[in-house]
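The other protein chains are all here in position, but one chain of the complex has been omitted.
Chain lettering (A and B) follows the sequence in which the chains are written, and residue indices restart at 1 in each chain.
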Amino acid sequence: MDQVTTIEAFTATLKRDLLVAYKRKNDIFNPFMFFLIVCSLFPIGISPDPARLGEIASGVLWISALLASLLAMDSLYRNDFEDGSLEQLLLSPHPLYFLVLAKNMAHWLVSGLPVVIVSPLVAYMLSLPDDAYWVMFLTLLLGTPILSLLGSIGVALTVGLGSRGLILAVITLPMSVPVLIAGTLTVQEALNGASLSGYMAVLGAMFFGSLTLAPLASATALRISVT
Amino acid sequence: MAQEREIQNVLQAENLFCERDNRVLFKDLNFTAHRGQVIQIKGSNGSGKTTLLRILCGLNDAFRGELTWFSKPIQDHWEDVRSSLIYMGHRVGVNKVLTPHENLRWSVGLSTSVINEQIDHALGEMGLRGFEDSQCFTLSAGQQQRVSLSRLLLNKSLLWVLDEPFTTLDQEGVNLLERLLSQHANKGGVVFVTTHHELLLPNLTLLDLG
Partner (left out) sequence: MWMWFAKLGSPRWFYEISTKWLPWLASAMCILMIVGIVWALLFLPPDYQQSFTTRILVIHVAVAGTSLAFFPLMAVAGTITLVWKMKLADMVAKHAAPLGAWFSFVTLATGSLWGSVMWGTWWEWTDARLVSMLFQFFLLLSVVALRSAIEDPDKSAKACALLSIVGCINVVIIKYSVEWWNVLHQPSSPLSTSNGSANGPEFWMATGVMILAVYLFFIVSLTLATRNEILQRERRSQWVQEIVRTS
């Protein structure tokens, strides 16, 4: 019987969470459906005029992705908290940082990535000008993991609470403002035909910043919530 | 090193004090756990049994006093403790949508490398043959408890911390678990267990929290 390395523990956790998600298909489909539905409400609520839609399309896509990510977050630790798996995770001899990262990654793959993949289609339906499709796609690809990593802190802080839906939103949404700004600005600038490298660099910096810091905060928060 | 470990105290507590909501759960609590010892923690409801077990695992740090792991301060050695610990709480740590096999693959695989045959063998030992691949929500509470207890066979851990492991088990399961506890003690392991059930074990020590 050998001790496993941290990488093996990371992979085991990643695989296990993907397996749980596969068996609980709701976790994949609900945020995705939510994203599609919210996006299709905007033309009805605002205007079917392609010119007006095209102007707000990037914001609509980003805010819908933000809300979809928020809704999906709750399932990140809740079941594990309720059945005691979270205690087992905390008692593993490996740094919690990597295990939290594995859970975040699995969660993004099943709830964030589908939204990113379908975003060009929704962008077309919302009459976003063609030149911005790829930029939209890229910003969401870089941005939704940040939203997941930040949201993870909020979920970890509130995991033991009875009614956590609203408080989770109150904690997480203000934290997401910088990402929202960076994402939508990048798309706006793409529409203006400006050079994007600087904007992508800001998003990239946010991505790596949250990748290094947010799991630390999540891990600390989990220890607080479970003890 | 192995020799040295043999003679040392595995886990020692000095003047442990814990209060919750301004109510003292226990104070001046002293005990030493040697190799080969089963320590049964007794006490009425709300006397802090679960809290004590969680303190021993590092899941609760709201206490005062000294805890040592092989005579060294425990706060510097949590990693060592965790790599030789199996904890089973009220929530047994079994995911309902996964099968017993998949559950163990992860929970055991977090600390020990394990192959499929070993898992199936352990599940068989625990009386779950034929249930390896049914999702856990189809199992009874006692069977889920058995899934969690299978970890005792798969991780070769020194320290077992078991919170009310007998509650949902049937008579056969109780006998099985008692046998496991005594085997573990005979091999030099340490067990902390809370239960209201009378244990008949040679190396049993009682720790009464009142």
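Methods note: a residue touches a chain if its C-beta (ideal position, glycine included) is under 8 Å from a C-beta of that chain, and two chains touch if they have at least 3 such contacts.
If you're wondering where the values come from, they're calculated on a predicted model, not measured in any experiment.
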Can you tell me which of A:I7, A:I117, A:A201 or A:I224 touches the chain that was removed from the display? A:I224
In the full complex, which residues of chain A touch the absent chain? 153, 157-158, 160-161, 163-164, 167, 170-171, 173-175, 177-178, 181-182, 185, 188-189, 213, 217, 220-221, 224-225, 227
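Criterion: only the chains that are shown with their structure count from here on.
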Please report how many Å separate the Cα centroid of chain A from that of chain B, as a whole number. 36
Touch list for chain A against partner chain B, complex: 1-4, 8-9, 12-13, 15-16, 19-20, 23-24, 79-80, 82-85, 87-94, 99, 226-227
Using the touch rule from the top, collect the residues of chain B that touch chain A in their complex. 54, 57-62, 79, 82-83, 85, 87, 89-98, 102, 105-107, 109-114, 135, 155-156
